[in-house]
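With one protein chain removed, the remaining protein chains of the complex are shown where they sit.
Order of writing sets the chain letters: A and B. Residues in each chain are counted from 1.
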Amino acid sequence: MTTKEYFLPQSLDEAVGLLADHGPSLLVIAGGTLAMPLINEGVSMPETVIGLQRAGLNNIKRTNGSLAIGATTTLTRMMADHTIPLLQEAAHHIGGWSIRNMGTVGGNLFAPPPSGDFAVALLALDAQVKLVSNNSQRVLPLTEFYTGFMTTALQPNELVSEIMVPVPKGKTAYLKYGRRHANTPAIVTVAVHLILENRIVKDVRLGLNAVGPYPIRAEAAERVLIGTTFDQEAIAAAAHAAAEECQPFTDSIATEWYRRRMVGVYVRRALTQLAG
Amino acid sequence: MVQRMLNVVGQPVLRRDGMGHVLGKTTYVDDITYPDMLHLKMVRSPIPHARIKGIDFSEAEKVPGFVCYLTHKDIPKNVYTILTLIGVGPDEEPVLAEDKVLYNGEQIAAIVAETEEAAMEAVSRVKLDLEELPAVFDVEEALKAGAPILKPWGTNYFIYDYEYGQQNMFRKVRFGDVDKAFDEADFIVEECYQTSPIEHVPSETTACIAKPEADGRITVHTNTQALFFSLDNTALILQVPFQKLHFVGGTVGGGFGGKVDVIVEPIATLAAIKTGRPVKYKFTREEEMRVSSSRGAWRMYFKDGVMKDGRIIARKVTTYADSGAYNRHTPYAVTKHVANAAGPYRIPNVWIDAHCVYTNRQPGSAMRGFGVTPASFAIESQMDLIAETIGMDPWEIRFINAYRDGDMKPHQKVVEDATLIEVMQTAAEMVGHKLPEEYRKMSSSNREGGNHG
Partner (left out) sequence: MASKIVNFTLNGRPVEAMSKPLTTLQAILREQFKYTATKSGCKQGGCGSCTVLVNDEPIMSCLLPVENVEGQEVVTLEGLLQSEDGLHPIQAAFFERFAVQCGYCSPGMIMISKALLEQNPQPSREEIVDALTGNFCRCTGYEPIIQAVEEAARRMNGG
């Protein structure tokens, strides 16, 4: 290990101050479940590392109609909060118990596909992220946070401090399909938020993971659904659109061909759950 | 008296090592440490086939804690083959690569350093000058004219010394007359079966510690599954008398065949001799996945001649076993394969060719029934296909063809103590499948009943 300094700032101010001082050479970790494997294997050899676990970001606040989730809130802590069951379920589908005790909601945003499933639920819930530096603060919709494979809108001097999630007004569903029942990277992950009025789709958000360079919204499928009667025909058309628009890849978990097929199957199943 | 003798047979007996396991007191290789212990890490090929034009250690030597590097020039007998101990040859695998590398991850040079971290950092600073060569990854492609040739003897297949000193490019079995039987058969059933490589993923990665003793011997703590195999090969590679090495093992954190190769011990032992200090060489999990032997991949073409009454009268099998870049245990696996490719069935005409083929993939090796397991997959899939083709119950096709005591197997071995029929009868009972009276009365010990009569 070539790391020369490991900082454990005691506040957000101290953390962003360190970021300003050290710039892009600083590696930021929270639970360590993404960075430490690479460091242990010698793939990553960072000189300076900052750990956010003591920076006071591990809390969940309820404010009028939304949850403000501190970036270092663990996935286990998230599972224990009953405000938004979709988030509990998404957290439960990540890793095993020990990993969820360490991995954080903020850190999971940086897990590249086929990991990083928490963001799928956040996309379906129209979440926003708060980005903080030593002299600025801004809020971005999660859809604008991702810019490419393992790249984000985050500036070198910024941290994700908080994730804001409106309490859903409609029905939600979450399905993850992997090679195992649990503790597995995804073949595909689907999250849906749906508002119906007299069986007509008033609003829908469909999040997908493991079928693109980052967690994505299936916008073509959403357009197919909005304004239509929510029946088997509409569900089939949306599933077809999602399978068409996604950009799956081949890895050791599944092929591009198989992932695309499974997007169709799992979008249909998730929507069918909400029709029931 | 009888009762006293049977107080173990049929009874659960608590594991001798179980108490140590639940107390956390069992000592695995990784748990052993010495005050002045050094760590060894490997410079590996990042590509599957290349000529080595140069290795530059100058930056690695500057890493604080760097002690020394080792290349093939340091190894007394660098080229070996594990199964030399049971007469398999020729030697063909280098401990450390010489002029070429044949698979992604192949060992090129060892770095020895004061700490694991320093060794890892020094490895990352070694500069390799490699000329990439065309690679071949498919067993049948590897045998075609024009394929890149991997072995110094000019072929991509293992050469078996067959009977009467005749050399063969494959293991073969000839029994009866398959071509005549195919002409007589009511049905011909053909299929190709392919298996994939499988990593053993032992919980504990491959590791050893070699420690020089005051009396000049070297103690080697290792988690090998084959202690004396490892000792003997290490002695042959280092050209030292066997008694100079003292191998300590027996505690293996999972093996499944993945720890019968001799990879870490020779080089760690050499490093211990060179430095006069204990040296540890432990695979990371990534190394275990990427470079340790896997179960090989097998491609098997089956052609069976079958009669309307369900009797299989001929079987022709052509197999290509993917040995990867080196022998390891695949030549032996192919020999086991040909003895089992006809399956536990009485087939009067059998023709088997099984090729041990080299490709630019990670070497395949031993894993739970290697050579036989792929054959069983192909055979039983084929039995179901035959049943479907001729419109017969899959249980029935197996009872009709099951071998029994006294039958001659294709590789000229008389069947003894057969239990296939009894196992199938019990299995049918356990899954609630009602067998016809005829099959319930059959026995492996005689040939009464069944269509073979």
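Going forward, a residue touches a chain if its C-beta (ideal position, glycine included) is under 8 Å from a C-beta of that chain, and two chains touch if they have at least 3 such contacts.
Here the structure is a predicted model, which is why all the values come from computation and not from measurement.
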Neighbouring displayed chains - absent chain, whole complex
A, B
Would you indicate which residue among A:3, A:66, A:134 or A:273 is in contact with the undisplayed chain?
A:3
Among B:23, B:145, B:214 or B:414, contact with the omitted chain is made only by B:23
Contacts of chain A with the absent chain, listed as residue ranges:
1, 3-6, 8, 31-33, 36-37, 39-41, 49, 51, 53, 76, 95-99, 101-102, 181-183
List the residues of chain B that touch the chain left out of this view.
12, 14-15, 17-28, 30-31, 33, 200-205, 252-256, 284-285
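In this text, only the chains that are shown with their structure count from here on.
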Take the average of all CA coordinates in chain A, do the same for chain B, and state the distance between these two points in whole angstrom.
42
What residues of chain B sit close enough to touch chain A in their complex?
117, 120-121, 123-124, 284-286
Inside the complex, what are the residues of chain A that reach chain B?
1-2, 40-42, 45
